[in-house]
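What follows is one structure encoded as structure tokens, with my remarks underneath.
Here the complex is missing a single protein chain, while all its other protein chains stay put.
A and B label the chains in the order they appear, each numbered from 1.
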Amino acid sequence: MSNARTAEIQKIAKDLLEEGKVELFIGFQEGTVPLRSRPAFVQAEAVESLVWDSFCANNLAVYLPKYYENQPGRRKKREKPYPKIGVAAKGCDMRSIVALTKERQVQRDSLLVVGVPCEGMIDTRKVEAAVAAKGGDGGAAAADEILEARETEAGKLEVTTRSFGVLSFDREEVLQDCCLECRFPMPEGADILLSGQARKPGDGGYARIEQFMKKSSEERWDYFSTELSRCIRCNACRQACPTCWCKECFAEQTDLKWIGVGNTPSDAMIFQIIRVFHQAGRCVECDACYRACPMHIDLRLYTKKIVKDVEDIFGYLPAFDAEALPPLATFGDEQCDFFITDPDKAETAEGTGQ
Amino acid sequence: MKTPVEQKPARQQSPANPYLPYPVVIEDITIENEAKDLKTFKLAFEREEDRKAFRYLPGQFAEVSVLGSGESPFGIASSPTEQDYLLFTVKLTGSVTAELHGSEPGRRLGVRGPLGNSFPWDRLRGKRIVIVSGGFAFTTLRSAVTYMLHPDNRGNFGDIFALYGARSPGELMYKNELAAWKASDSIDLNLAVDREPGEPWDGKIGLVPNVLRELAPSAEGAIALVCGPPIMIRFTIPVLQELGFAKEDIILSLENRMKCGIGKCGRCNVGAKYVCVDGPVFSFAELEQLPPEY
Partner (left out) sequence: MSDSKERTGMDRGIIKKSDIPKLAGERRFFAPAREGTVPPGTCELQENPAEIAYGFSNVRAPLKEIFFPQTETMYTFDFDEVTDVPIPAEQILVFGCRPCDARALAQLDEVFGPENKGYTDPYYMKRREGSIVISLACSAPCPTCFCTATGGGPTETRGADLVAHELENGQAGDGGSLLIEAVTEKGRAFLESHKKLFGEASDQLVEEIREKDAAAVEAVRRANELGVDLGRQIDALKERMDPLFDDERWQQLTAGCIGCGACTYLCPTCYCFDIADESRMYEGRRIRTWDSCQFAMFTKHASGHNPRTNKKERLRQRFMHKFSYAVENMNEVLCVGCGRCITACPVNLDIRDVIRSFAKEPSRENAS
């Protein structure tokens, strides 16, 4: 399937570029390490480098706001017309594009989205863990055990290892959790759709949250602080996230200075707490942050929690409808406003209504 | 072909902890301009041995430390001939400068330095000096002029021509010094404001590069010291070249974001040069060889 998709995406991109419908096409090319394909920015002469396979996990929407911003230091509105950009999008990428459209960070009508019905992407960490487990007692050096990885027509992943020969996995065994749980694998609203089926939608994965919430608050705090103790404030999570587009992040402000710049535990924890809260109503659970984190912090637990909370409280999930504004960006008549009109009102059931 | 700019003033070995500031006290604060966002701080060392150790030449800078807020680099506005104090002129721009601007005499601060290279005094000896400056970049030039005009030093230099421009008369700094220099025979001081000031004004009117072209100081045996905002520098250099100045004889002072001031933190480099140790003073010839990342 991936060979067919590679050929299809190359053809589509080539036609779009040659017909002048786009100036640039953003897709994927082969990576330099096994189990990775990496973002590619091609013009007509380089379309042959495009691929599509189960290693195309990055969320390409993260690159888009840059093409639509005014130049730094220039206050006048953009004088040139917006550039026409083509971009390949899975379900999660498309949802991010819609979120960015709502927030006026991309011009949807100068973007040409080539939607890919998504079959799910492979989790490199799951593969590495499986290879490591072969070595027994805590594992071999997984990263250099893996020499090569390829997908077969039969839907398997074959991994050539240094010490254990060729290992074969079913795709489903090693798919990313966010893909197994994904409710929107089909990129609705794409301008062009690749052929083929998307995987069956998953259930959203809230069961894990419900389980976790049953633990005591000490246990939950212990888990959070242990996970975040590894944070090195590299900002990979923030930079990989398509909806973290602020020119000056709260963490960088010096006036006021909200948090320190080092990796002191409280700074690291507050950074993540605020970042996740800033994503409320905007996060599409593409897991770009989780994948980007070099310390393998369990960020996806917390992004999923905020997504669930927003869905539970506001009945809202960022999907494909560009007209449905995020709840934290709207304030309608039906929403409570006692904190303005009657701030001394005790928090009763009415007082905390939606 | 690298042109050495000058020698650094002889510094004893690196202080044991170059991150630790010398304690100083604010003796006096002067508001320099009408907009009141430029203040000159007169600082006195608390310890005599620190004052003695702080031997500097005009052109150098120091990191002024406000414990609790941070540090900021400022050109040293005083001349080493003014032995009992240091002067720094500070523009209100961010959190550290806000803290400084809100201070009163008597407050203790810290000073780390002297840092950077100075104007190329070895090369300037025996030369005629042409100074061109605009805005609040004039600070280290106040140091340079005071130093040169000092009776001990004046004989080492030829004629001194200076052009200093600002947006309006109220924005010119060091008004007392300017008045004294205007009256002095030792320096040909010309002041300029950008446009018709709407008040009595006997100086020039026009942007600094244009006024410079009009006044046309001679380049014969002269070296130019230029300090100003990037846009002024960009238009001044061609004028100096028209007047016959060679690239090695146009001396500039760069700004950059700095933290450690001692060439360690890696932040202020322009190409392979660190503005805090290889600069901030560079000749135009040197700068041309560097990538335009400043």
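As a convention for this text, a residue touches a chain if its C-beta (ideal position, glycine included) is under 8 Å from a C-beta of that chain, and two chains touch if they have at least 3 such contacts.
Treat the numbers as computed from the prediction; the structure is a model and nothing was measured.
Interchain touches from the omitted chain, evaluated on the whole complex, reach A, B. Listed residues B:Pro58, B:Pro80, B:Pro120 or B:Gly263: the one in touch with the omitted chain is B:Gly263.
By the touch criterion stated above, the residues of chain B touching the omitted chain are 11, 14, 16-21, 23, 66-72, 93-94, 97, 107-110, 230, 255-257, 259-260, 262-272, 274, 277-278, 291, 293-294. Residues 31-34, 36-41, 58, 62-63, 72-73, 125, 128-129, 131-133, 135, 138-147, 226-227, 230, 232-240, 247-248, 252, 260-264, 288, 291-292, 294, 296 are the ones on chain A that touch the missing chain.
The working rule: only the chains that are shown with their structure count from here on.
By the touch criterion given at the top, residues 254-255, 257 of chain A touch chain B in their complex.
Chain B contributes residues 94-95, 98 to its touches with chain A in the complex.
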